[in-house]
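Yeah, one chain of the complex is gone here, protein chain that is, but the others are all in their spots.
And now, chain A:
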Amino acid sequence: MSETESDGRAGPPVPTRAAVRDRLDRVTDPELDRSIVELEYVDAIEIDGDRVTVEFTLPTAWCSPAFAWMMAVDARDEVESLPGVEAARIVLDEHMHAEEINRGVNERLSFAESFPDADGDVAAVRADLDEKARVVRQYDAVEALLEAGFEPATIASLRPVDLERYGSEETDDRSEDVASDGDDTDRLAISVQEGAVVVTVPAAPIDRYLEKARETGVLEESTEPLFRTPDGEPIDPESFDLVHQRGRLAQVNMSSQGGICDGLREARERRFGSETGDPETADD
């Protein structure tokens, strides 16, 4: 089966499966803050001209319908944001509420319309999980800074304006120590002590944090404190350790839940092992 970038005629190109996967990679399981592609929830991507169908399965049929809903809606919106895609159809398989979710997402209903017996919308639950994801990403970012030798008080006082993308578009003067690092991932330069000292750190954990901090509305101005308590307040250097320990705790919680989900998925795969060829038939 070959994939074509374009059918040669005028108009937007036909999307490739790889491009669709890239978009889906931006969709996270809200409870685990991990990509649904990485978690192997996506079973099939079918492309028919400007229409894309995505099939996915969750670790268990009992996964929270609210979480399943968020992933289905996000997958739909991400795929439809791709040039050349007119409509995305989402098919959630083997879930106790697959019917309501598939109908609701594909007919563009709200959660409340799709689940009349639920109490309202999913926005509050989503905001809650996003906030936890931010706290965990902050933990990773702060760990990277501690490893680079930053003092807690300095970390607590950092602002987005102190960050500079190293070797970014305007300059490309990679210094020797960065190059000799052997790590070719992007790095950020952070200036401290009024710019007297510049330290470089891996960009990935900081960028991941920035993305979530902005998404949750915790970080709006580039001169505000970069890192926060779980409640979104600036960090008092005195309580830095406690805040960081809470980040670690949130990370343990998230990865433990990931362990439960992985286990449930393995158990389900064992059970449906002989029927994996066609998910439709595995449904009772």
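By our rule, contacts are C-beta pairs under 8 Å (C-beta built on N, C-alpha and C of every residue); 3 or more make two chains touch, one makes a residue touch a chain; residues count from 1.
Just so it is clear, contacts and distances are computed from a predicted model.
Taking the options "Sugar ABC transporter permease", "MoaD/ThiS family protein", "Amidohydrolase-related domain-containing protein" or "2-oxoacid oxidoreductase (ferredoxin)" in turn, only "Amidohydrolase-related domain-containing protein" matches the UniProt protein name of the chain that is not displayed. Only one residue from A:F115, A:F150 or A:Y209 touches the chain missing from this view: A:F115. Touching the chain that is not shown, out of A:E80, A:E215 or A:E266: A:E266 (per the contact rule at the top).
The residue from A:N106, A:T216 or A:N253 that touches the chain not shown here is A:N253. On the side of chain A, touch with the chain left out of the figure occurs at residues 31, 60-62, 64-67, 69, 96, 111, 115, 117-122, 125, 128, 132, 135, 245-246, 248-250, 252-257, 259-260, 263-264, 266-268, 270-271.
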